[in-house]
Every structure is written in C-alpha cells, then in structure tokens.
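Only a single protein chain was left out; the remaining protein chains are all shown in position.
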Amino acid sequence: MSEVRRFLGDAGLVAARDLRIEFRSRVVVGQVVPFALLVLVLFGFALDADHRTLRMFASGLFWVAVLLSALLAVHRSAALELSDGTLDALRMSGLPPAALFLGKATAVFVQLMLLEVVLLGGLLVLYGVQVVDPMLLLVSGLLAGVAVAAAGTLYGALASGLGVRETLLPILLLPVLAPVLIGATRAFDDALGSVAVDGWAWTGLLAVAALIATVVGALAHGVLIED
Amino acid sequence: MAGRYRDGVPVVELRGAVALLGNFPALAGVDLTVESGEVVLLRGPNGAGKTTLLRLCAGLVRPESGSVEVLGHDLVRERRSVRRRVALLGHATGLYDDLTVNQNVRFWARAAGLSAVEATERTASALLRMGLSERLLGQPVHTLSAGQRRRASLAALVVRRPGLWLLDEPHAGLDQSGRDVVDGLVGDAVAAGATVLVSSHELERVAGLGPRVVTISGGVVVDDTGPAVGGGSRV
Amino acid sequence: MTHLGYLIAGWGISLVVLGGYALRLVRRGRSLSAEVPEDRRRWLESPGTDRD
Partner (left out) sequence: MTGLDETPGTTGSRGSRLLGCVALASLGVLGVLAFVLTGPDVRIHPTTGEEFGQFDAVRMLYLHVPMAILMYASFLLCAVASVGVLVKRTPWWDVMAHSTAEIGTVLCGLVLVTGSIWGRPVWNTWWEWGDVRLMTTLVLFLLFAGYLALRSTTSDPRRQERQAAVVALVAVLDIPLVNRSVAWWENRTLHQRSTLEELKIEDLTLFTLMFGFLTFGLVVWWLTLQRFRVGWLERAAIDHAVGSAIAERRSETSAVELDAAIGVPGDPAGEESP
C-alpha cells in the first residue's frame, strides 16, 4: 500500500511543481486563456454573429477553441523540461516515469479546466447559450479535459524527449483527438440543448478515450523521455 | 552515510566503451577503472569525449559497444537503475527558472525520495554548505548569476548524498570563492566515502583535487597516471 | 462506357503513384547499395537475430 501512496506522492510532487511554476509565471493564465477567448471572438466575426447561428455552433466552436489552446498549454508544459537540463535531472532523479507523466498531465488538466470555465463564461455572455443539463456539461467537460491533457502530455513528452521542433506537436496530437472533439461537441450539444442527441452515450465514449490516453501515456512515458 | 561501495569491486569499469553523439563516435573505445573512494581528474581538449564519458557513467547515454559497469550495474543491459545513486553536474543547471532556489533544491530532494522533513533539513544545510546567502534562497533562479546558479545546482545534488559524483567542468565560470566551494564539496564527498570524477580542459584548476590524472583525446584514454599509488601529475 | 473520365482518373492516378513510388524505391535501393558493399546480404536475416 505504501508503494501506491509513494507513487501518488511523486505524481503530486510533479503536479505541484508545474502548477507552482504556472502560478509564478502566469503563462497559461496570462496568455493561453486570453487566446482562447480571442478564438471565440474570431468565430463570432467569421460567422457574422447572429445569436441563432452562434448558439447552434456554440459547442463545436467551444471545443475547437479548447483544442487549439490545449496545444499551447501542452507545448508550455513540455518546454519546461527543455529549458535548462531539467529533463536529464528528471531522468537521474529516479522518479518513476509514470508518476512523472501523471503529475504533468494533472497540471495540464487543471489548467484546461480553468480554461474551460472561462470559455464557458464566454459562451454564456458572447453567444447567449443556455445550459439545459449542467451535470452532463460538467461530466463531459471533465472527461474530455482528462483525454486532452493525457494525450497532450504523451506527445509533449515525445517532443521534449527527442528535442524535435514543437511544430510536430499539432500534427501528432490533433488527429488522435478527433474522436474526443466529436464526442465532446456532441455531449455539449445535448447539454446546451442545441441538438437532439444522447449526450450521455457520448460521455461514455469520452470516458473510454480518457482511460486509454491516461493508461497508454503512463506506460509509454519512460520510453518517450529516454533518447 | 554515502553508499560506500563493496571493497574490491571497482565503482566504474569501462572496457572498450564506444558511445555516439548523434552519428559521431564521441567515445571510440575507452578503458577505465576507478576504485571506490578515488578522485579522478579527466583532462582533454574540447570535443575529446569528456562530457560523453561522464554521461555514459551516469546511464544517460546508450553504449554502442564494449562493457560499462557502474556501481555494480551493467549499463549495457539496463541504464536506469544506477542513476539514483549518481550525481551528474553538467553544463546545464537542471533548475526551473521560475521557481526559487529553495523550491528547486527542495523539489530535487523530494524527487530523490526524501521525506518532507528530511528534504527541508538537507536543503537548508546543502544551501548553507554551498555558501549561498539567505537573501538569495527566496529569489527565482532566473535572477541569479551563473556562479550562484552553479552553486544552487550543486546543492540540488548534495542533498541526494550520491555514491558517485560526476562533475563536468565544475569550476567553469566560478570566482575564487566558488572554486573553493567546489573543492570543499569534493573533499566532503571523499570523506563520505563517495567516488569523484571531475573533468576540466584546464588541468591547473583541478590539479589540487587529487593525484590521478586521466587524459582523454579523440574519444579514447591516451594517458593515465594510475591509481593513488602513482606519482604526481605528469604535465 | 459511362463515367469513363472518372475511371481513367481513378485508375490512372493510382497506377502512376504506385509506379512512381516503386521507381523511387528501386532508385534509392540502387544508390544505397553502392554505399554498403559488404553488409548487403544481411537483409534476408531471420527476424529473431539480435544484432544490437
């Protein structure tokens, strides 16, 4: 039992470190969240902003904004390890790679939740949507967040492990998240009452995606950060 | 107590070790044996393979061929398990710019498996030993000078009390007091029964640390003054 | 023959692309073979041998 507690402790240690760095440097809060709001506004301009169309596409626009912002948050999280030899130090530290993965993924997840809350405020204010089923909204938002954070951290680790250019991250990450984008959009359509579809069935798919991303991410992390 | 290694079995034993930097054979067949408690000075020009040799002993580089044994671990077969008992000081600091000195060193202490209490206690003593003033501890690392950063990264290694120290040009960019701190660190390590490999491309900087000088050039050992029984350095 | 244009396009593109790819492979094979005279035979090695 102490083994599991130790493992979770290590993961918590890494998560706390990443969140403390974010708290002090304010990159995600100060730059990524405004970017997400900007994307919503740009969609407004692009769809010549009459409330009816915006409400109809609200969930799709929301999740595209989340995915694009997630790319920036994941890139920032991966860049932390490229900054000053910290990746070598992490390899030398003896922290189990899976704990390292869970810690970093948790930090990205927390930042994504903050992003989703702010974006939801944007939807309510800018697009004038009404939330019909808040519980469905919450559960699908959480599960999609886990899937995006886990898959993002996996590919972020791959990029930092190989030191490849960060332009590789979108082409690797976004196709894998296609099912999450479809599922989350459908679940939000139901939760916002814009389309008659079974949101809870889609949440099931999101749960499967989140589980697979987390398990594969944890197992593969050791391989990914070793060069 | 530092991991005092079983007598008789050398801490580091390389036989015909080859290691690559990309496609370039940084190490082209190194033979080296280091006994427990020794201080070995690695001398050689830039690009001779000193850094790769240290990273190889730390288990960060995959040996292409030859045998590599460190602290009883066969690094050809498995490279991760040895790392916890080794401290590698590279050119990079391994510190997070946005965190304070204290937060950084404490994180590495906890990451090495120390409990919260132990981590706090060892962090404080390590930072004191490295001569970093109280005022600096609460400041983010990016506000520190290169020398102060070097001392902070050394502190992050001291807390781990490793059995094997691998110092890659530790004196580079340090003032005289900084150099004294590094020399003191090597002394502490040897007193605690650890083994130290120090690399530098200027011999006079490390000459005082120990009698044995190994010269590396072109990825192989070209000269070795032999274990402690040998005479003074031959420059 | 209805839709002849589509058929020619579909079959044409496929055969041209596959043919071009095959050509590229043969040419790359030829240039690489020149670089590595003595190791050439080992590509027919059974998968299990551990050369690492």
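Think of it as A, B and C in the order they're written, each chain with its own count starting at 1.
The criterion applied here is as follows: a contact is a pair of C-beta atoms (placed from the backbone, for glycine too) under 8 Å apart; a residue touches a chain by one contact, two chains touch by 3 or more.
As the structure is a computational prediction, the values presented were derived from the model and not from experiment.
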Chains in view that touch the one left out, judged over the entire complex: A, B, C
Missing-partner contacts on chain B, residue numbers: 18, 20-26, 28-29, 45-49, 52, 64, 215, 217-220, 222-223, 234-235
Missing-partner contacts on chain C, residue numbers: 1-4, 6-7, 9-11, 13-15, 17-18, 21-22, 25-26, 28-30, 32-36, 39-43, 45, 47-52
For chain A, residues in touch with the removed chain: 154, 158, 161-162, 164-165, 168, 171-172, 174-176, 178-179, 182-183, 186, 195, 197, 201-202, 205, 208-209, 212, 216, 220, 223-224, 226-227
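The rule is simple: only the chains that are shown with their structure count from here on.
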Computed distance of Cα centres, chain C from chain A, in Å: 40
Gap in Å, rounded to a whole number, between the CA centres of chain C and chain B: 49
Contacts with 2+ other chains: residues of chain A: none
Touching two or more other chains - residue numbers and ranges from chain C: none
Touching residues on chain B, where the partner in the complex is chain A: 58, 60, 80, 83-84, 86-88, 90-99, 103, 107-108, 110-113, 140, 156
Partner chain B, residues of chain A touching it in the complex: 10, 13, 17, 20-21, 24-25, 80, 83-86, 88-95, 222
